[in-house]
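Attaching a single structure in structure tokens format; questions to follow.
For this depiction, one protein chain was excluded, whereas all remaining protein chains were kept in their positions.
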Amino acid sequence: MRKTLDLLYDGAAWLAALAMIGVLAMVLLSIVSRQLGFQATGTDAYAGYAMAAAGFLALAHTLKHNEHIRVTLLLGRLQGRAKHALEMWALTAAVLLAALFAYYSVRLAWQSHVLNDISTGNDATALWIPQLGMAVGTVVLLVAFIDEWWLELTGRRVTTEPEEALHNE
Amino acid sequence: QTKWDLPAAYPASNFHTVNLQQFANDVDKATGGKLKIQVHANASLFKAPEIKRAVQQGQAQIGEILLVNYQNEWQLFGADGLPFLADSYDQAMKLYKAQKPFLDKKLGEQGMMLLYAVAWPPQGIYSKKQINSAADMKGLKWRAYSPATARIAELVGAQPVTVQAAELSQAMATGVVDSYMSSGSTGYDTKTYEQLKNWYDTQAWLPKNAVLVNRAAFNALDKPTQDALLKAGAEAETRGWAASRAENDRTIGLLKQNGMNIIAPSPQLKADMKKVGDVMLKEWLEKAGPDGKALVDAYQK
């Protein structure tokens, strides 16, 4: 179970990283096409979709790396059971909000499909396809929050220090 | 008392938005404050591509869209974006009348209704260099902001460039873009005269803004309020078309004052562009199917 979940988060993050390369590729393509005089239609829209995928698909992985920021002023001063209680509250609120986010993201892609919502730009993409990135990413985030919630409840949650912090000190 | 939200994509000072605000005030007055419409100009509530869907799903009860924006979804939304099909206000009105039954039907299926539509001023070509024929357009760096403008670029051999509206000014200053098609009004609003000095008044097409109402929200109103809304909409339409003509004259005058050469297209350029229009109409008819043909026939009758 643990392995499967970690694979899920990291797999989504690798897709996000690929999408990041996609943003770069699309923007470069629009520059190069102009210089060399060939047509690259819809690169702006594709760059936008790739950016959305990069942002959403990495949500869970970033959470697991403890790099989503929060105010820990109060949490940092508490100890023992009080701290556990507050963490449980924050995680419960997060699970609920992530669930809303995931439900409506899935619904967005679904409704786009039903309503035949098509990009108004030159790319004319059926919008449910790129919106899948948002739907999948937010669902994986929900899974990760439930995972954290369960670990905290059972007293096995370990928070790693963000890597970034180590870089700079 | 009912409150409606009306998302619109253009700034508060744009003539379409001014007209919308007037419409909202009229509705307020006519219903004795029973229906209040809050205009959210400048894409402050929803952005342009999101507005149709917001109305369709009821996140906004009423909203203003640029019809041609939705051509990818259904070709007939883009009938008023076909170059040289309707190239004057009178023709554009005629086209609107031919297009309206189709719009009513389609929007009805989507749970919406068309309250009114107002044309933008006619589209011309802004260019850094002189253009006397389509041959002169070869190699132009041409801003392609819609499927139609991209296709025109292809047909005349210009290099289509994708630049967002927000970056247009800077793109023209640095030479990323040296030509694009738009109305005198948009050219004035975006201060194109600071960069490009020629505007060819080709009157290529007059795209329309349409105000859509969510059907369920409309049905929830009582009869007198519905009537007041429809009446105010009809008045806004008449007022809007007149405002569009006035805006065209005003902004062309302002462009001139700011050093823009307003040029009537040469016979050669006109003939060349007509050819482009014919090709595009043919392609459009293939994609638009029998409905498209019926629309064009009704218009040309």
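Each chain carries a letter (A and B) given by its place in the written order, and its residues are counted from 1.
The rule is simple: a contact is a pair of C-beta atoms (placed from the backbone, for glycine too) under 8 Å apart; a residue touches a chain by one contact, two chains touch by 3 or more.
Quick note on the criterion: contacts and distances are computed from a predicted model.
UniProt lists the omitted chain of the complex under the protein name "TRAP transporter large permease protein" (options: "Manganese transport system membrane protein MntB", "Sulfur carrier protein ThiS", "TRAP transporter large permease protein" or "Sarcosine oxidase subunit delta").
Only one of B:K29, B:K97, B:K138 or B:K191 touches the chain withheld from this view, namely B:K191. Although one chain is not drawn, the whole complex shows that of B:Q59, B:Q91 or B:N198 it is B:Q59 that touches it. For the options B:N25, B:Q164 or B:Q257, the residue in contact with the chain missing from this view is B:Q164. Those residues of chain A that touch the chain absent from the view are 13, 16-17, 20-21, 23-24, 27-28, 30-31, 34-35, 44-45, 47-49, 51-52, 54-56, 58-59, 61-63, 65, 67-76, 86-87, 89-90, 93-94, 97-98, 100-101, 103-105, 107-108, 111, 130-131, 134, 161-165, 167-169.
Although one chain is not displayed, its contacts with chain B can still be listed: residues 3, 5, 11-13, 38, 40-47, 49-50, 53-54, 57-60, 163-167, 169-171, 173-176, 189, 191, 194.
Definition applied: only the chains that are shown with their structure count from here on.
Chain B has its Cα centroid 36 Å from the Cα centroid of chain A. By the touch criterion given at the top, residues 48-49, 53, 56-57, 69-70, 72-73, 110, 139, 141, 144, 146-147, 150, 154, 159-162, 164, 176 of chain B touch chain A in their complex.
Against chain B, in their complex, chain A makes its touches with residues 30, 34, 37, 39, 41-44, 111, 115-122, 124.
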